[in-house]
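Note that this complex is displayed minus one protein chain, with the remaining chains in position.
The letters A, B and C name the chains in turn, as written, and every chain counts its residues from 1.
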């Protein structure tokens, strides 16, 4: 059941960490730590095996994969010994990562994307391909009337002006070529009525948004804890310091706003009210691929007694994201195979800003995910 | 459905905060923040109303309740305005808190305890009484052959030597007088085969051990988070600084050992392995009734990448414990009424070191508790 | 040597805490904790005694001092028992706090200020008066040509348009009426050439800016530590969460910018380079008069090894500022008496953004302060 992962942003940190990791796992050089679908409770014959995943993708930069892998090793994201041991495998993947196409109209660009993916599928005899967006976060896209209707969208894409942000154009190309789509970023992706209609028309599933890898992951267990104990959260204020390419990009006000709002959503939905406080993102070059988040939570208990909790999270975003990319590709491919179309709210476990009306408490999301996997297997 | 709470340690911080709080709630002067049984998901007509709880108990010290309440107000545990407003109600409770009895044999002491409780029940026309141990943590009790058998226990108690630690003698007295028993401390309590047999013989339920009010509460949601994400916890090291009477007592090596082991249990049971690290308790007078815990967690992710998390919890133990005491009394009384006998593992949600083979993940404990309450109501 | 303190913002938290504290010290009800001039190394007969300080001031709001003191007691800033014990003294101060005057021209407003201060001096037979600005932080003032020259300033003040921000108008009124001036805020205050010239013309000293009470205080010892050990600070990123009136005001972008820049100055001046990172201020109502600051410092050591330090400061700004207000009034009055005119850079110890070219390392500032006090005494 060879399955393709077509990575949008295939030379970025998350993508290359995924490739190195999957290759290392296939070679028996690493443990599947961080891979949720390798837990005994979720392991299932309905999922493509980790060793059956084949990688390709697009990226605007041309840095060789091996060079990026070396940089990740120097930054402590992946072990240098793995990169050294897997140099042949990385070299073999190199031709499958192509430059981002650009044509006079977005329809033509989408056609090149689709044709790149189709050729990739053909070359490797892949049963199906999952397109996964791990590129930089986009600023919020301007609205356009064609976003509401698939046929209007088809017509508008033929014109000279851009209609869709890049993440959505990839969803469009994926759907129209019969591929499923996962958005690991807070960008628009498939979240437009026209694209949802196309996903159903082409009978493919999609998932998103915004991989839950650090501070929000912690929030998704702490907020339910306060709720279950009937403690009143008064303030939840977060500071995120992050370096790397993602940090520089998120320091841009547009991308920052998209991300910050995605990060606070869990509180209102879990607690039933909005505590005071915001989540801030600051770019700190020196932290590199790691991220430090500090959160202060003030809460009141019995008879109003004031109490507080703080936490610091020092995580490597790429190392947290990469195994989830593998999980999502396996789960989405299996859902596709099982005939699921449209959004996959059961994958909310993986996302800060999940699709649909879903629980934001991690344990409830886990229960939904477990049921989903059991459903695939039966 | 007037229900009695007989508090062992009735002049201590937890007990008096419970009394002030329950009285304030009855008078409409406070919200039931921190009371789990007041959450919409758990509210049930099967539970005695908060306003139906009547307080009595034993304590070796003689400090008047009003004076202790003033001290709690000065320490920021309860609002001074509540203590002032409720002075008549506190004065009315005063005669129900009696000195700890002492007789030549433990059997005679138990008889006085039972007679005090019976008189309390009679005076207030109580449907039933729950004995709740909120006294200081005992050192681990020496084993005794009579602990294994109820009849041997009866005989041994008649002798001049102490057979049971105080917490267990209260469980004995409770059971033999037809009362249920809750142990909010890590002491031995009802955890002896002879006492379990007596609980069944007298058809009463019991619950325990060691109220989960702070660091362990946080552990019980963070440890499952790491497990659900297949992240490998390498070290979990905790430091607890606490003041107040409980702090001074727990700084004693014997009590400390009992407590520390109770606090680490959640990790092994939730993660499936024991990470490195210990939990330490230190007495810091200046912190008073508050507690500061700091935990460092190191973990590895995909391909072994080293990451870390720290949290600081600054909570008021009495303010966290008191509403749970009310919850436990209501739940245990309702279980008694519903004919439950022996241990109540469904109340694991409340305890660091719960009875029986139960989940240690807070969300799973919550699910068990919810089912329990639904079962009572049907 | 009765000495007046004329507080601009006399009904604010800092001012009322100063009044309660000085009165409590005079009555022997409190220790001079936090008063630097009461340390054995700095105690000097050249300073007016704490008991010789007399309070008056202006404030736009009319809240009675006793009511404000009660609010401070409820917020945990001052002990309720002191406020109760000192109610007569606070009532006696009440008439000395007058509404902020407003006249058609700033010259006339200044004349009313001066006359209020003169009457206060007269009434209490004060040897001299120190005007201390503890009002809310102003946004940065727009430049005006008359700021450069005292005579041009005199003329411009007679016109209908405002020329000076409020803090500077108070400095003007102080100087022209022969009083010294201390700015405890980051506002403009005496920092205009025209005002400096007036201070010299009237032979009065002045001091400022922006009382160093928390995060910056810590920076002023940690930054020299890194410098003395030749460790390279790469990032210093701070988050300040603060409630109270000052917090709400500082959340305004204008005031925030003034404050944040004042808070980072110590780093460049102590380290000799600017590390990455910023200082952010966020208003969090629930924290009240307290402030929580979290700073992350990343640094490199020998051979570039990456290391890090974090600190959390949880302080009560008013309780930290009030004793420094008393110190500054005593020191400035003594300097005035000793014939000092113009800026007092030796008081840099007290300020985030000190006047003149001065060391920013706390120990060097301490040495300068000690020498200054010794100079006064000799």
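Note that in this section contacts are C-beta pairs under 8 Å (C-beta built on N, C-alpha and C of every residue); 3 or more make two chains touch, one makes a residue touch a chain.
On a predicted model such as this, the values are computed, not experimentally measured, just so you know.
Engineer: In the full complex, which of C:106, C:188, C:341 or C:361 touches the chain missing from this view?
Structural biologist: The missing chain is touched by C:361.
Engineer: Return the single residue from B:65, B:179 or B:241 that touches the missing chain.
Structural biologist: Counting the whole complex, the residue in contact with the absent chain is B:241.
Engineer: Among B:287, B:338 or B:367, which residue is in touch with the absent chain?
Structural biologist: In the full complex, the listed residue that touches the missing chain is B:287.
Engineer: Contact with the hidden chain only, please: which chain C residues?
Structural biologist: The list for chain C reads 17, 20-21, 24, 30-36, 38-39, 76-79, 82, 217-218, 220-222, 224-225, 228-232, 300-316, 319-320, 322-323, 349, 361-364, 366.
Engineer: Residue-wise, where is chain B in contact with the chain that is not depicted?
Structural biologist: 234-235, 237, 239, 241, 276-278, 280, 282, 284-287, 292, 294, 296, 298, 306, 310, 312
Rule of thumb we're sticking to: only the chains that are shown with their structure count from here on.
Engineer: I want to confirm something about chain A and chain B. Since they are copies of the same sequence, is their interface symmetric in residue numbering (over half shared, so same) or not (under half, so different)?
Structural biologist: same
Engineer: Using mean C-alpha positions as chain centres, tell me how far chain B is from chain C in Å, no decimals.
Structural biologist: Chain B and chain C have C-alpha centres separated by 49 Å.
Engineer: Can you give the whole-Å distance between the Cα centres of chain A and chain B?
Structural biologist: 43
Engineer: Do you know which chain B residues sit against two or more other chains?
Structural biologist: 76, 312
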